[in-house]
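Some notes on the structure that comes next.
Omission of a single protein chain aside, the complex is shown with its protein chains in their original locations.
Letters A, B and C mark the chains as written, and numbering starts fresh at 1 in each.
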Amino acid sequence: MKTIKVGLIGTGYIGLVHLEMLRRLGVVEIAAVADTNAGLAQAAAGKFGIGKVYDGAEALIADGEVEVVHNCAPNNVHFEISAAAIRAGKELLSEKPLALDSRESAELLELATKHGTLTAVDFCYRYYPVVQEAAARARRGDLGEVRAFVGHFLQDWLFYETDYTWRLDPKVAGRANVVADLGSHWFDLVQFITGQKIVEVMAELHTCLPKRRKPKGGVLSFGAGAAGETEEVAITLDDYASLFLKLENGARGSFTTCQAAAGRKVDLEIQVFGSKESYAWSHVHPNALWIGHREKANEVFYESSQLQTEGTRKYATLPTGHPIGYHDAVFNLFRDYYEALAAKRAGNATNANFPDFRVGHDMMCVIDAAVESDKTGRWAAVRR
Amino acid sequence: MKTIKVGLIGTGYIGLVHLEMLRRLGVVEIAAVADTNAGLAQAAAGKFGIGKVYDGAEALIADGEVEVVHNCAPNNVHFEISAAAIRAGKELLSEKPLALDSRESAELLELATKHGTLTAVDFCYRYYPVVQEAAARARRGDLGEVRAFVGHFLQDWLFYETDYTWRLDPKVAGRANVVADLGSHWFDLVQFITGQKIVEVMAELHTCLPKRRKPKGGVLSFGAGAAGETEEVAITLDDYASLFLKLENGARGSFTTCQAAAGRKVDLEIQVFGSKESYAWSHVHPNALWIGHREKANEVFYESSQLQTEGTRKYATLPTGHPIGYHDAVFNLFRDYYEALAAKRAGNATNANFPDFRVGHDMMCVIDAAVESDKTGRWAAVRR
Amino acid sequence: MKTIKVGLIGTGYIGLVHLEMLRRLGVVEIAAVADTNAGLAQAAAGKFGIGKVYDGAEALIADGEVEVVHNCAPNNVHFEISAAAIRAGKELLSEKPLALDSRESAELLELATKHGTLTAVDFCYRYYPVVQEAAARARRGDLGEVRAFVGHFLQDWLFYETDYTWRLDPKVAGRANVVADLGSHWFDLVQFITGQKIVEVMAELHTCLPKRRKPKGGVLSFGAGAAGETEEVAITLDDYASLFLKLENGARGSFTTCQAAAGRKVDLEIQVFGSKESYAWSHVHPNALWIGHREKANEVFYESSQLQTEGTRKYATLPTGHPIGYHDAVFNLFRDYYEALAAKRAGNATNANFPDFRVGHDMMCVIDAAVESDKTGRWAAVRR
Partner (left out) sequence: MKTIKVGLIGTGYIGLVHLEMLRRLGVVEIAAVADTNAGLAQAAAGKFGIGKVYDGAEALIADGEVEVVHNCAPNNVHFEISAAAIRAGKELLSEKPLALDSRESAELLELATKHGTLTAVDFCYRYYPVVQEAAARARRGDLGEVRAFVGHFLQDWLFYETDYTWRLDPKVAGRANVVADLGSHWFDLVQFITGQKIVEVMAELHTCLPKRRKPKGGVLSFGAGAAGETEEVAITLDDYASLFLKLENGARGSFTTCQAAAGRKVDLEIQVFGSKESYAWSHVHPNALWIGHREKANEVFYESSQLQTEGTRKYATLPTGHPIGYHDAVFNLFRDYYEALAAKRAGNATNANFPDFRVGHDMMCVIDAAVESDKTGRWAAVRR
């Protein structure tokens, strides 16, 4: 089989995860990497035996051998890179958020549609096997009508005043921090599991730590505390957000997120209450789906290549009971994307269900509505 | 030791819990019970060998032997009974909510202050040993400054359209259902653990099931489904509510409650995030307190008469590891109340910390603010 | 209704639990307490307003008003007291173990049978609602044929060399410590849930801490560390034991117990694997029963007065989701016993299922077999 040539832009933490998971796919060859930090790119290339290294996105996009671009650059250049890649005729898998606001993401979506690009955005949490199972059960009617939902996404990596990240800088991160970075994953799960769009939000964005110490040198995501000099900076973006949400069918929900919650690491939890049963899932123990009942005992469904519904079985990539991790969720998304790509090339239809730029744009619209609601102190409609 | 004579009004489910827990106290004698449902009162008296049975509150309050009144009647007569008991010079322990609104509860509080009544309100969840422990740790500074808090209180006993209760009838329950019934417990926990008042709320009250089948005969709380005839009634009170909350120090939080959440029974969960550590507690496994840290492993503190702080040790009434249940929480509150009563009679000061009518009134003010916010779609201040 | 007069012997920790739980029963009046430690007895009587206090078992047994005796004295006087109580025509509820060995317990059983005594032994763990549920499900065939079982009972109150108890002294405790004290509870659960007798055991008894510091004054169970002088003593009884067990039908199981397991408090866990489904129960979260399946999702059954099977519903004494604790388990056992006593007096048959002296003797036979097996290094039959 002919391999597919991939070029990856942005070799920070998440870029390396992409590279490792791409290598698990037999059909893919990583042809090139690019990063404005040349040392990072060089190190990644060395580690994985990648032939070409570029010091910028432009050069990689110009490389004719590259068929698919993975956009793992910081938020503020997502738009520019994705737009260029689409125009250059590349297929495109982007990290979230798609862009800095919904105006940009709308433009990307339009551009991708025009060029027939096969797009994806890395909302990987939906690719844990039991999250797929919850969605499949809801789709076949087990959940009944969704009535309510609730959850949170809590972390503690911004707990100390000495914790700093470019995500807190509006120039790089856009108009929101945590509601965009973590919220978007959770909103995607709500829509994916319930099959309903979020149509209206009431949001409160808040800054728990209004002053922080910023390293005078730069910082990497999730990096160890820099030892160097720091300066005090005022923080205006949110490290806490809470939202009320309405779905198309009138169902209500609420969501809270915070990155200063000591002891919570990647603690995403979602509960969905339907007219027939309920689901609860926590990323802390990501292989168990809780299924709630009124008239009988509740169930705990552990990921299972034997017991999952037909369509979701393939995401439980190991015999029942061998735990799936974060890497596997990312891998599952990539596998769906590259299968769809193979189908596209073969001229076949595909019913793959991975999140594409329509989903990515949708999340930007929800975030924009949240920012607007926070400003006005009123509910805001999600304008798509 | 001279025993204290108690009269209890309202011999439904919670009244029976009171009676059993009162009997565990050696110093108390239950002198009389009253209920407008004479059969219920008679049965309770028979079960516990209680001498006097009244068919109404008035007669019991008029009984000179009765020193302390337990008010376990429905919400809509709380005010009237409590006011009469105070005026008659009784000591008073009331079920929550204190009254139908904060105007009534303010009046009760004023009356009790004037008469020097020793009052208590049954916010029993704070009496699980590890909840006391969380509050004690916060009070001595372990938590640091509270920054954020989040939680829920979920049940499923109103899951079906055929589930009906007087709590859904504004004439008996007042202006709110779930935000009052379940919310008040949670708000009390927030204030008790953090030591901070809730000063402002943004609330959304919602009715998941706008139509229900009401039994043409009456219904008891938590009773089995009535077999008789039913009629369709429109429901206007909330079976779902979500709130944003602000504390005195500016900390933000959110809370969601629903009684149509299949599989959730008495699922109260609260997480409090401070500048030094975090606490999480779930009523589903009520003997474990999670203590979160950024720089070291998280802790799980199990109730312990050995390991708890000095002041809270007495609430862990058994050797470490023997689980405490709901009955014991109620018992712990009663014990504190009756110790304070003994101290009062002996002319001693007491530093007991049980929730009194100031706390009960406080909760009414929060609920009133929630109802107001829901109407206006705006934040509402809690007016005390 | 005429109340039943109870006399309790032994007012240490477990005696006080008996007193409090007896008071929850409406039909019972505690007429007298006795303890060789006069101060303890006096304190208990004062706390609960008990009229008569004796400084020894004999005098209490001689009291004609006492109808039922609760034997809460130390192990080494269980036999003597129980035998005297039976001969005096009292009804009898004893703490476990029944006696120091199976020869004594056989004699008690014979004596009780001869006198028609209504006996009970306080194996209270089976009285958590979901343990009853497991047994009821097994009895109606849900479990299928039991194939295997496994579990442990771990504590840490003998973790330090400075921890000492009379249970480690063969003169007071008999021939075994932990396998008798904790093992007997677990063996009772196995037989109760499976409905099968333990017929053969292979046991290893071991002493993790062969030297301890014994207070020169006395010690109370679960008491805080004594501050006084200590002396080194050699420990010969087991603080660790592990067993293989066979049931009547050939099913195999294993059990391990240890009282030097740091961090484990009252950590009893049992798993039973049948040919149709499995059960697992842990005393750490005692209200949840895990039900395992091969062909579908596992279930977690939370105690429920609504969902439990008909016969076990009454043990879930509160509306679904209000957690039951250790006190309630003891209370449930007492309630069954006193209902059977009321039936006996009314001349009615009773199908109550509480553990009586046959069960108590059975456990002594298993313990004796364990001690024998440990000595020979061979399997030993349980001789009943």
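Quick note on the criterion: contacts are C-beta pairs under 8 Å (C-beta built on N, C-alpha and C of every residue); 3 or more make two chains touch, one makes a residue touch a chain.
Source: prediction; values computed, not measured.
Undergrad: The complex has one chain that is not drawn here; which of the drawn chains does it touch?
TA: Result: the unshown chain touches A, B, C.
Undergrad: Which residue among C:139, C:197, C:213 or C:252 touches the omitted chain?
TA: Only one listed residue reaches the unshown chain, and that is C:252.
Undergrad: If I consider the whole complex, including the chain that's not displayed, which of C:103, C:140 or C:293 touches that chain?
TA: Checking each option in C:103, C:140 or C:293, the one touching the absent chain turns out to be C:293.
Undergrad: Touch as defined at the start, partner being the missing chain; which of C:5, C:115, C:147 or C:344 qualifies?
TA: Among C:5, C:115, C:147 or C:344, only C:147 touches the chain that is not shown.
Undergrad: In the complete assembly, which of A:5, A:115, A:139 or A:265 touches the absent chain?
TA: A:265
Undergrad: Can you list where chain C touches the absent chain?
TA: Its contact residues with the unshown chain are 147-148, 150, 152, 154, 156, 159-160, 202, 204, 206, 208, 240, 242, 244, 252-254, 256, 258, 260-264, 271, 273-274, 276-278, 290-294, 298, 377-379.
Undergrad: Residues on chain A that touch the omitted chain in the whole complex?
TA: Residues 1, 3, 13, 17, 20, 23-24, 26-27, 46-49, 155, 157, 221-222, 224, 264-267, 283-286, 302, 304, 306, 317-328 of chain A touch the chain that is not shown.
Undergrad: Pick out the residues on chain B that sit against the missing chain.
TA: Within chain B, the residues that touch the unshown chain are 291, 295-302, 307.
Keep in mind that, in the parts below, only the chains that are shown with their structure count from here on.
Undergrad: Using the average of all C-alpha atoms in each chain as its centre, how far is it in Å between chain A and chain B?
TA: 41
Undergrad: Based only on mean CA positions, could you tell me how far chain A sits from chain C in angstrom?
TA: One centre to the other, that is 54 Å.
Undergrad: Can you list the chain C residues in contact with two or more other chains?
TA: 302
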